[in-house]
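Every protein chain of the complex appears in place save one, which is left out.
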Amino acid sequence: MATRTTEPEKSKAKSRKSAVDTELGADLGLSRDDLLEMYRLVALARALDERMWILNRAGKIPFVISGQGHEGAQVGIAYGLKKGLDWMVPYYRSVASLITFGMTPREIMLAQFARGVDPSSGGRQMPGHYGVADRNILSVSSPVATQVLHATGIALAAKLRKTGQIAITYTGEGSSNQGDVHEAMNFAGIHQLPVIFVIENNGYAISVPWSLESAVEDIAVRAAGYAMPGVILDGVDVLGCYRLAQQAIERARSGGGPTLLEAKVSRMTGHSSDDQQTKYRSAEELKEQGSRDPLPRFNRELRDAGVLDDEAEERIKADIKSVVEDATDWAEAQPDPDPATAQQHVYAESPPSRMDDPLWGGARFMGDGGPLTGGEA
Amino acid sequence: MATRTTEPEKSKAKSRKSAVDTELGADLGLSRDDLLEMYRLVALARALDERMWILNRAGKIPFVISGQGHEGAQVGIAYGLKKGLDWMVPYYRSVASLITFGMTPREIMLAQFARGVDPSSGGRQMPGHYGVADRNILSVSSPVATQVLHATGIALAAKLRKTGQIAITYTGEGSSNQGDVHEAMNFAGIHQLPVIFVIENNGYAISVPWSLESAVEDIAVRAAGYAMPGVILDGVDVLGCYRLAQQAIERARSGGGPTLLEAKVSRMTGHSSDDQQTKYRSAEELKEQGSRDPLPRFNRELRDAGVLDDEAEERIKADIKSVVEDATDWAEAQPDPDPATAQQHVYAESPPSRMDDPLWGGARFMGDGGPLTGGEA
Amino acid sequence: MAVMTYIEAIRTTLQGEMRRDPTMIILGEDVGKKGGVFLATDGLYDEFGGDRVLDTPLTESMIVGASIGAAVNGLRPVPEIQFADFIMPAFNQIVSEAARMRYRSNNAFGCPITIRAPYGGGVHGALYHSQSVEAFFSHVPGLKVVIPSTPYDARGLLRSSIRDDDPVLYFEHKKMYRSVRGDVPDTDYTVPLGSAKVVREGSQVSVIAYGLMVQYALEAAELLEPDGISVEVVDVRTLRPLDGATLLDSVRKTGKSVVVYEDNRFGGYGAEIAAIMAEEAFDFLDGPVIRVTGPDVPGVPYNHSLEEWFMVNPDRIAAAVRRLAAY
Partner (left out) sequence: MAVMTYIEAIRTTLQGEMRRDPTMIILGEDVGKKGGVFLATDGLYDEFGGDRVLDTPLTESMIVGASIGAAVNGLRPVPEIQFADFIMPAFNQIVSEAARMRYRSNNAFGCPITIRAPYGGGVHGALYHSQSVEAFFSHVPGLKVVIPSTPYDARGLLRSSIRDDDPVLYFEHKKMYRSVRGDVPDTDYTVPLGSAKVVREGSQVSVIAYGLMVQYALEAAELLEPDGISVEVVDVRTLRPLDGATLLDSVRKTGKSVVVYEDNRFGGYGAEIAAIMAEEAFDFLDGPVIRVTGPDVPGVPYNHSLEEWFMVNPDRIAAAVRRLAAY
């Protein structure tokens, strides 16, 4: 099960007191603390991500899949969710969404190192396949878009059980063409389920550009086919994302049904550490998208509004530095999973039934002196 | 392979000379002969369908799946296709579409009786699973909506091979919610393929009403999600269906890409001979939809326009009567398939390879004196 | 103690479990007002309403995918796939998601759903309304696969499946729905998952089967009795996890085994049973492990003459046993 860990992290998002202590946050009901916390989350996600690449180049983690460029939309969208009540059904680029929703940097790093105490999978899944049961964060798998139906089912249960929960799920624009997404939105529309479908549109499915993924400019237009609102979010505008996501959250919470949110973001790295994007993206295109980085944009916005000053930025920088250091060092120091546990949890009862136990009658273990046949054992 | 049969059928649609010899057909480019032929096709499809139910009640065919109520839209939509060039990818209610496209009443009836010379499947599939290779009518299977992707692939080949063909495919509104339909329309939109997607919306998927199948009123609105036109057809208006389908056909033929056609029709029978629709449809609803029968509507329209008179109607009635009699009697008289052929055509080369030959080492045939083991044989 | 049909045992058990567990829901195509195309859920919509007996859109991947999510958030979904043949669109959700949820999350999440589906041939359903699909799913760790052969087991195993905390595929042979009747106690008994059963004692040949084939195996045993051939019939009941011990004990006793399945021969479920015999009971075998199966064609053809050619029947089983007994 998930291992909770204490660590020197400030956050644990403030109780949302909508103290109108800034111009900027006023009509959003966001206090200065909220704004600074949102900035911290965007910057922290970026810092964790950058650290992953360093660890990858250092040969300490074999694989990185990155959220750089997506963080602004992710923090803006998730900041208004109710931790401990709502459900998050993420995908592999969701680090910023996850830390906003309460997953800790140590837990994020445990997944990179695939350690035994990793709450996501105990080291069983590749990095990027997050999940934390005690925070209502559903386990990520690899086949894309399957989770969109899971979120819909979670919302169905929330509605039937009258729990007041909403479910939010995320996937990429390429994955949104999968049949499961169509079937999920159709079902959510029929029953007006409290679910929010977020498509993070970075314009590429690995190397395949949006022009070859779909004939439409905006995925959001598809929402009309399911009688739900489709909203386009500018992924570099953190507070704009928050504003529009809040409307969707309130709609879902109040029984108004599902919403499709399309966040236009940029993929600032290759698809993953295995990808060479220069092979299919031009130099100028890559240069251009630098201007689509939400972090400096948010920084400027907060400074112009007098919310962020040098002192505050220094404090946040320092906090993030220590948090990332701690998360990395602590996670790396944790032991690998014990191979003896590898056969556990195939089924609820353990040990699994005889025929499912690889140690049973195991020809592959004959070399270990196991029985030749179950009969003679 | 498909067996061609000579039979006393008038039809074989006239060469489309757009002789303007009637008011009604004028702007549609349809001659009086065309109009009468379209009427004959609607009436013939109805007569064949009614005969199936009689045969079913008589215990001569165990299963009927009916197109009653759909015939007007089917004839109107298919009448402008190019037989021998274009592809039809039908579904189980497509009898009117099929006879319009050149499948013969005898061939339709062979499928009901599942005879050996049945060109659809040689008696291997249930009634309703039509297909005729030499007329570019693709074999129907049971899993719904799979064929929508096949039609899309046929259109891709037509485009790449520059054959000038278009592909038209049909499915029900319930089936249109399957993921395959979303994926097919998405791909067709990207490559502007010469394919027409026809959804015959009769308001029910067996017992499930449209309100529980989807949240939208019209499936046609989904076309916008794939950058293609979505057109609603009134299924009782045969000529209206022809007019709008022609626009889609010309668009596809001229490289203008795909179209989604939603024909609003009524299911005038139970889902199939296995279904009791009174269990889920109210008496008045069933009564009401009588007014949605395309046959009398078309009859009235042609009479009002002076295209159809008693003499012509009598002629057509008589023709249909003899055609249906002939098709039924002839098909019933054909032999059942020879069980010895049941193992053929698993693969192109026959007999299939040793391990795929059920007669090989066949324990199940030991009782027939077959070899105990291949080795000793 | 009531005598009822196979499908009546299923319907009343679904009803009982719905009453017992308020978190249980049923969802699928036509399961509501119509009560299912075979009437397995007839009356449940009236008793429990549309919130707990949901008519879904015609989308199998959604039926299973939404069930997984609902299970994760506290419900106990019992989805119906209208025909086993139409479970294929949900294959990814079942095999990639339901089966792996627990293992991949290191036991953080489970997936308690029971997927019911009618399977099998001999009902003039042709290629797409006759399939046996158990081989696909019984190969997948994380799934459980159940096929009852009597009304008694249908109830006992359905209870165990629904109450189980892992995904179960529960396949019902549609030819047995109304043709098979039997005693079904009204007690709250269960038949545990993972236990096979010797349904007829014999000494010379073990016939191992499941579903409709158990009925046929028993008929074959009757046919052979006059000739003094003593047949033991073992009902697998749970295909995964398999009760290997009961099967092996029988074969070690008789020394000969015939494995019967209706599905296509090559790579069918019975191949695993035969493989286990060859590995675990080799020293006890007095003859080859014979399989009586459907032929390797892509489906049960429709025309009665072709369907008859395809289907395994008691005579074919008896003929195989006779040959093996004389081996």
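A, B and C are the chain letters, set down in written order, and residue numbers restart from 1 in every chain.
The criterion applied here is as follows: contacts are C-beta pairs under 8 Å (C-beta built on N, C-alpha and C of every residue); 3 or more make two chains touch, one makes a residue touch a chain.
Since the model is a prediction, treat every value here as computed from it, not as a measurement.
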item	value
Residue touching the undisplayed chain, where the options are C:Arg100, C:Arg116 or C:Arg316	C:Arg100
Full-complex contact with the absent chain, from A:Gly179, A:Pro194, A:Gly230 or A:Pro294	A:Gly179
Option from B:Ala78, B:Ala158, B:Leu260 or B:Ala331 whose C-beta touches the chain left out	B:Ala158
Residue ranges of subunit C at the interface with the undisplayed chain	85, 88-89, 91-92, 95-96, 99-100, 103-104, 127-128, 135-136, 138-142, 240, 242, 264, 266-272, 274-275, 277-280, 282-283, 285, 287-291, 296-299
Positions on subunit B where the hidden chain makes contact	1-2, 87, 89, 118-122, 124-125, 129, 131-133, 138-139, 141, 143, 146, 148-158, 160-161, 163, 165, 167, 179-180, 183-184, 186-187, 190, 344-348, 352-356, 361, 363, 373-375
Residue numbers in subunit A that touch the chain omitted from display	62-63, 114-116, 121, 123-126, 129, 141-144, 174-175, 177-180, 205-208, 212-214, 274, 279-280, 336-339, 342-343, 346, 352, 355-358, 362-368, 372-373
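Heads up, the rule we're going with is that only the chains that are shown with their structure count from here on.
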item	value
Centroid distance [mean C-alpha coordinates] between subunit B and subunit A, Å	46
Separation of mean Cα positions, subunit C and subunit A [Å, integer]	39
Residue list for subunit C, restricted to those that touch at least two other chains	56-57, 59, 61, 89
Sequence positions of subunit B contacting 2 or more other chains	177-180, 212-214
